[in-house]
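All protein chains but one are shown in place.
Order of writing sets the labels: A and B. Residues in every chain begin at 1.
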Amino acid sequence: MTDPDVLRSMLQRYARAADARDVDRLAELFEPTAEVIGARGTQTVGEWLDTMRGPRAFPTSMHLIGDPLIELDEAAGVATMDTYAVVYQLSEPDSGNADLTLGIRYLDEVVRGGDGTWRIRRRTSRTLWMR
Amino acid sequence: MTDPDVLRSMLQRYARAADARDVDRLAELFEPTAEVIGARGTQTVGEWLDTMRGPRAFPTSMHLIGDPLIELDEAAGVATMDTYAVVYQLSEPDSGNADLTLGIRYLDEVVRGGDGTWRIRRRTSRTLWMR
Partner (left out) sequence: MTDPDVLRSMLQRYARAADARDVDRLAELFEPTAEVIGARGTQTVGEWLDTMRGPRAFPTSMHLIGDPLIELDEAAGVATMDTYAVVYQLSEPDSGNADLTLGIRYLDEVVRGGDGTWRIRRRTSRTLWMR
């Protein structure tokens, strides 16, 4: 696997873990000191993970993630990824509740740690649209 | 092309062939002894291809396929792919018939044959949601 392949796989691991609400697997993708910047302002990754442990507004989600636009400095072990995603937040069929679909842009700063593993150091998540 | 690039291209070939209902091109992507596991239970690839030869419920489809999460054992010539797709099943405009959109997760076991070509040995297709 090349570095770009590994970076792409991080986003897919993110999608699977977010959709399964598997907070431990989400945590593995971030540096312990990472920042997550989004609708709730700037959070530490720990604070953000706590919100992911909370109740789900929708029982099912699917993060369909486009190919990232990668800027990679292999020698320095740093990269940025600019990634579009469409997130389907789905209600129970026949519940009468509406679904929500979001267009999101993730801007990630990732670093290769001393153990050779790439992790997100800073994620900015922008909701481009919502329906 | 690296092996991950070839594996990704298999999914795109699948999408083009499925949308064109080109059964011969679909068949090329599978081992002759492959299994396809989905809504109809476990089928041989031959049985599954027969259903693809049948009448279409919708005249147009588009398989928009996310990046696969690839686990690759290059030495052994085996890989798995875990892939999200949104499948648009579209009625004739003005027909009064509804469209159908499906969120699908494909879990593929793929093998590199003696001729160097990767093929699907076992596909599990799970419909995550349908609208």
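In this section, a residue touches a chain if its C-beta (ideal position, glycine included) is under 8 Å from a C-beta of that chain, and two chains touch if they have at least 3 such contacts.
Note that the structure is a prediction, hence the values are computed from the model and not measured.
Interface note for the absent chain: among A:A27, A:L49 or A:I70, the touching residue is A:I70. For chain A, the residues touching the chain absent from view are 2, 4, 64, 66-70, 72, 82, 84, 86, 103, 128-129, 131.
The omitted chain makes contact with chain B at the following residues, 1-2, 5, 8-9, 11-13, 15-16, 60, 62-67, 86, 88, 90, 99.
Operating definition for what follows: only the chains that are shown with their structure count from here on.
In the CA-based superposition of chain A onto chain B, the rotation angle is 120 degrees, rounded to steps of 5.
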